[in-house]
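Here the complex is missing one protein chain, while the rest keep their positions.
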Amino acid sequence: MTPDLVAGLESPDYASHDRAAHEPYVAVFTGDVKRELDELLTRYPTKMAALLPALWIVQRERGWVSEEGMAEVAGLLDLTPAYVKGVVTFYTMYHQHPVGKYFIQVCTTSPCGICGAEDVVKAFLRHTNTGELGLTSPDGRYTVIEVECLGACGFATPVMVNEEFIESVTPDKVPELLARLA
Amino acid sequence: MAEKKMVNLTIEGRPVSVAEGTTILEAAKTAGILIPHYCYHPGLPIAGVCRMCLVEVEKAPKLAPSCATTVAEGQVVRVHSDKSLEARKGVLEMLLINHPLDCPICDQSGECELQDYTYQEGREDSRYREPKRFNPAEDFGGDVIYVPNRCILCTRCVRFMDDVAHEPTLNVSERGDRALIGKFEGKDLTHPWAANVVDLCPVGALLSKDFLNKARAWELDRTASICPNCTQGCNVIMETRENQLVRMRPRPNENVNAFFMCDWGRLNYRWMNEKNRVEHPMVRAKNGLAASSWEAAISAAARALNGKKAFVAASPMLSNESLFLLTELMQGGSGVFRVTEGDEAPLPGVDDLALRRERAANVYGAEKLGFKKTKDLLGGLGQGDVLVVAGEDLAGIDATAVARAGDVIVIGSVLPEAAGKASVVLPIANYSEEEGTVTNLRGRVQRFTQAKQAPGETRPSWLVLGDLLGAMGKQTNFFLPSEVFAKLASSNTSFSGLSYDSLGFKGLPLLDAPPTGPKASIAVAAR
Partner (left out) sequence: MGFPHHPHPRETTVLTKHFGEADARTLAGWKKRGGYKALEKALGMQPADIVNVVKESGLRGRGGAGFPTGMKWSFMKPGDGKPHYLCCNADESEPGTFKDRELMRWTPHALVEGCAIGAYAIGAETAYVYIRGEFTEPLHWMESAVKEAYAAGILGKNAMGSGKRIDVHVHKGAGAYICGEETALMESLEGRRGNPRIKPPFPAVSGVFGMPTTINNVETLIAAAPILLNGADWYKKMSLSSPKSTGTKLYSVCGNVQRPGTYEVVMGFPFKEFLYDLCGGPLHGRKFKAVIPGGASVPIQNMEEAEATLMDYEGFVAGGSMLGSGGVIVIDDAQPMVTVIARLARFFAHESCGQCTQCREGTAWTTKILERIRDGEGTVEDLDTLLDIGEQMTGKTICVLSDSCAVPVISGIKKFRGEFEALIQGKRFHPVTAAVA
């Protein structure tokens, strides 16, 4: 996409993307983080096997996995950036653009679907002021997405807020849950 | 090499015997049965993803992907059974549901495997009633454009870049029905062999910028030839439209180029469409060079040469046949050639395959026939010698160097500026306009054939040289280039035993050529 097209959009999501894209890239793997990767490499017979863990580290450190991040990982693991990007885009948990401070994933697959997960999604969209799935709220705090089966179907509806896993969320519990985040 | 165990099976009722480890798909080929397929390519590792090549194997519970299933003793394979046909019909329908069906504006139309197999065994209609997927076309860099809407995700291009070019520039991005071929921003398909992905693409998803909108596939005339652009001698198909060369593509040869050719060779065909041609024989008259009849020109050249030492400056693009005939008219003189050089660019996944440093087809042949490679083309020209300029454009050569010659005879497709004082000009066909053989850097002699018509009164170089030798009183009576080659084979031990018939269209090594291994099965076994 051409830069002027991006700049023309009002969404805070794109704006932060744009900002991030113009800041000089600072390497993730230095000091302790590099040592962490070095330790990870001892666990596998190939460098490539450390790719998913390395990408997790990038996301932990930066909140998302930028193209520069992919290129940095590629360089460290003797891969090409194109290869890394192919892997990143396969997995749904790597953010390819910045997301809200609280990234909220609501499971809506059938087992939760029949227990009212759609209403939980609606409650989150309403109370976070994000309006639409995948968009970030104007204050940059929330991004809400539907997610496929979180594997806690007996605790419908499970919700993930960043790394935290919350069970048995119902629409009326949503405001309280958001208040706790604040 | 150890004898491989043979396996006997039946494919579509035909008995087949192939080496152990052969896939059903390859075994079927030996019985003359082409099992429809997309992702399989003999020069790439097996992916087994298009599911087009499903066949019924007796006693197996499920249909087998014939590209990934090896033969077994006593196997009974049905390629065209109802079950197999039904499965392939299903695959074709699925491949088409999101395909734009924009064949009327697609470069691949007419040589599209999706089109071909759909006509052959697909449904007549589609049951798809939903909106089609859309992704914009993307410039992949190099000579390649990607049109994702036409892509069937066979991944041949990705595997070529990964496993043959050893430069993973392409990937499959996203997953499920959102998947498409991707690359990294700023990392283009600039590998010197990258354009092969366009040939490998079975549909119109990867297109050549150079060929874009130039011709419909059915308007092209195709000719088996050899790429003249370096000493590797990749086997190619020259494609012409309205007597203009518009595309060169590789022709498989397991001993030379496997299935591939480099971008430089592929895109460097325009010189064969050169426009500044000499179209008529010319003889020097009072007011300079004037058009003449062939007879007059040949006699004039013969007179000029008779009893003189000839110094021949030849092009290494000339065929073995023409170079051989040139040696016959030297009469104690000598022959030289020069060759343009560039960087070598290997294709790492194929043994001994590279864009070579020396950028001409017949450097090895010229040396074999006694021509000396030199950087100072006319350095050896003696005062008063007859200079024969054969196919050489004399680019960068000073007219004063030419002036040492007692006489100048030009046998060429263009008239070099530096040869202005030529007394005779004999116009010849260029490389794409005549037939002959060239010898590659490993001493392999390969035939090329005429891809387009030569303009005006120009004649094939071997014919012109044969006639000239005849006029000089030598015993020549050549009606075909194969006869020139036969004469060469009988007079040069390196070439002995070879003939046009035995060379066929894949060539043979010279008797004294070093042995080379086959390249067809790329060393890309399972990772």
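Every chain is named by a letter (A and B) in the order it is written, and numbering of its residues begins at 1.
To be clear about the criterion, a contact is a pair of C-beta atoms (placed from the backbone, for glycine too) under 8 Å apart; a residue touches a chain by one contact, two chains touch by 3 or more.
Everything numeric here is computed off the predicted structure, so don't read it as measured data.
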item: Contact list for the unshown chain, restricted to visible chains; value: A, B
item: Residue in contact with the excluded chain [from B:Arg175, B:Arg270, B:Lys372 or B:Lys474]; value: B:Arg175
item: Contact with the hidden chain (one of A:Gly86, A:Gly100 or A:Pro171); value: A:Gly86
item: Residues from chain B at the interface with the omitted partner, ascending; value: 46-52, 54, 61-63, 65, 68, 87, 90-91, 93-95, 97-98, 101, 126-132, 152-153, 172, 174-179, 526-527
item: Interface with the undisplayed chain - residues on chain A; value: 43-46, 48-53, 55-56, 77, 79, 86-87, 90-94, 105, 108-111, 113-115, 147-156, 160, 163-165
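In this text, only the chains that are shown with their structure count from here on.
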item: Mean-CA-position distance for chain B and chain A (Å); value: 50
item: Contact footprint of chain B on chain A as seen in their complex; value: 67, 70-71, 79-83, 85-86, 89-90
item: Partner chain A, residues of chain B touching it in the complex; value: 167-175, 182-185, 187
